[in-house]
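Sharing a structure below in structure tokens format, with a few things to ask.
One chain of protein is taken out of this complex; the other chains stay put.
Moving on, here comes chain A:
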Amino acid sequence: MASNSSDRQRVAQHRLRIITGHLQRPADGDADIQAAECKAQETKPNVASSEGRTMPRRRQEIMKWNGWGYSDSKFLYNKKGQAEFTGKRYKLSGLIIPALKDWMEGTFGASLQHKTPATPILNTSAVQPPTLNEAFVDEIKSTGIPFSHDPEDRVFRAHGHCLHEIFALREGKIGRVPDMVIWPSCHNDVVKIVELACKHNVCLIPFGGGTSVSSALECPPEETRTIVSLDTSQMNRILWIDEKNLTAHVEAGIIGQDLERLLNESGYCTGHEPDSMEFSSLGGWVATRASGMKKNIYGNIEDLVVHVKMVTPRGVIEKGCQGPRMSTGPDIHHFIMGSEGTLGVVTEVTMKIRPIPEYQKYGSVVFPNFEQGVACLREVARQRCAPASIRLMDNEQFQFGHALKPQVSSIFTSFLDGLKKFYITKFKGFDSNRLCVATLLFEGDREKVLQHEKQVYDIAAKFGGLAAGEDNGQRGYMLTFVIAYLRDLGMDYYVIGESFETSVPWDRVLDICRNVKARIVRECKDKGVQFPPLSTCRVTQTYDAGACVYFYFAFNYRGLSDPVHVYEQVEHAAREEILANGGSLSHHHGVGKLRKEWMRETVSDVGLGMIKSVKDYVDPNNIFGNRNLL
């Protein structure tokens, strides 16, 4: 139960403002999308929330069918040719972004004259009629669990957010989609569904938030059985909070923003904040081994999970206690985490929670060049004093950040303005074409945050870093939520792109950044891309032994007959380059189907065999047939 202490309430309010700061209004909750009491639920959940959940069963009510995020929020060029972000949800909403046009034209050679608009509405006649296993459908009906074979519902669950997936939708091209969608509202519903699926041999694909970027949600085209998308979004309650042990037991379909908001009401948080947290789900995080921005304080998903329940064709797998650490043979959680929906459905998770931090402070540091920045991050990691988040952007991203500066708004004033610009570029001899910026987020009690902040800035100074203000840092983090929207704007004007990530030992960070960026440029040229691509990176996480590196890559595809194919070839080459330079196949996006060709070299033959034999035991008939990983 939420504490009544008004102090806590206050902190919670404060936190709500900051963390979900991109949301200006509470989400449009409305009573009838709220989860109905699960009929099978024996104990009454002791955490009830007054607020509704963000995600309705019919996602199309609030989300785009062929782009990122909420239907009401998007970038567009207005009649004056100025970029603008619509809607009311985000801080950037309703604002003009004057520099974006020049940046897009300058960086990509894009032009407002050359438009590639998306198909406006989903043509449902293009959707294959469902192949339904009648016996299965009949039995499901009798359970009373809601389901649908409406084409829109099915198309919504046939994809994640890879470039090729969204590109196809924009062109109105629709491939294999699930034959039906089903919405369990609790663990027991899932048990029934899985039993019936096994009985009737239908294929189940768990669907959480749909933010996958690894082709994990794509239906295997060769699948001939009925494909059922098991949408967990209505399993979204916090079942209990244990303040003595600081854990919360939560249904796996809850999406990040709801989880944080509800916990915040009780004065807690998980601290798990992947950039996709507005839409991605707890079950999805577990299934993909997700990583949140603030892992330095709270840990990645594998550090946060205390107990997991997963329904498999063999039955339910879970541990018998909630001991914080066990030596009981291989940790079965590690069969579950990263299983990417191939073994079963994660239904409930006990997760660590923390009191909401008293104080948060953003910050930023400018370095004369990327090399110095990396050296600084390495030192910060060596001293194990990384703030909640520390990210280092290369020069291209730094410039990009500037292009996203909206007109008049105090929080967006840039340090490059006026005197400061003069100071940095002239006095300190920083070259604005080489400098790069790190954004920081500190959390904790005030005293310690300030101390911590000083420690980090002192280290930065040793590497030529110059404190560049709180606003700049905050803006950086805020932008991570709107950047996903930007790709849709690019696609309106012949620009396609994507991000991908890796983890790599410290001594290779610079090499991998340089080589992968250069490889992208070279491949684009070789593949006939007519304009120089945007090829940029940032270091987004630090570890004792290495870092997570994120690459962004986009190009103007005018003049190419099959841009997606070119795009895929370049991304493939970039991944090869990553592996050749000692990077991992993935730090957190997972493997899905997009990267599974490299699994063998990633985990060795024996490793692959182990994974396979687990699959064979748990799911011999391949009910969970999304064909990820293996």
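Observations, loosely collected:
The definition used in the following text is that a contact is a pair of C-beta atoms (placed from the backbone, for glycine too) under 8 Å apart; a residue touches a chain by one contact, two chains touch by 3 or more; residues count from 1.
Methods note: contacts and distances are computed from a predicted model.
Per UniProt, the protein behind the absent chain is "Glyceronephosphate O-acyltransferase"; the candidates were "Glyceronephosphate O-acyltransferase", "Carbonic anhydrase", "Cyclin-K" or "3-methyl-2-oxobutanoate dehydrogenase (2-methylpropanoyl-transferring)". Touch with the chain omitted from the figure is made, among A:Ile512, A:Ala547 or A:Ile611, by A:Ile512.
For the options A:Ala168, A:Leu579 or A:Met610, the residue in contact with the chain missing from this view is A:Leu579. Set against the missing chain, the residues A:Asp303, A:Glu601 or A:Asp616 yield one that touches it, A:Glu601.
In the full complex, chain A touches the hidden chain at residues 507-508, 511-512, 514-515, 518-519, 579-582, 601.
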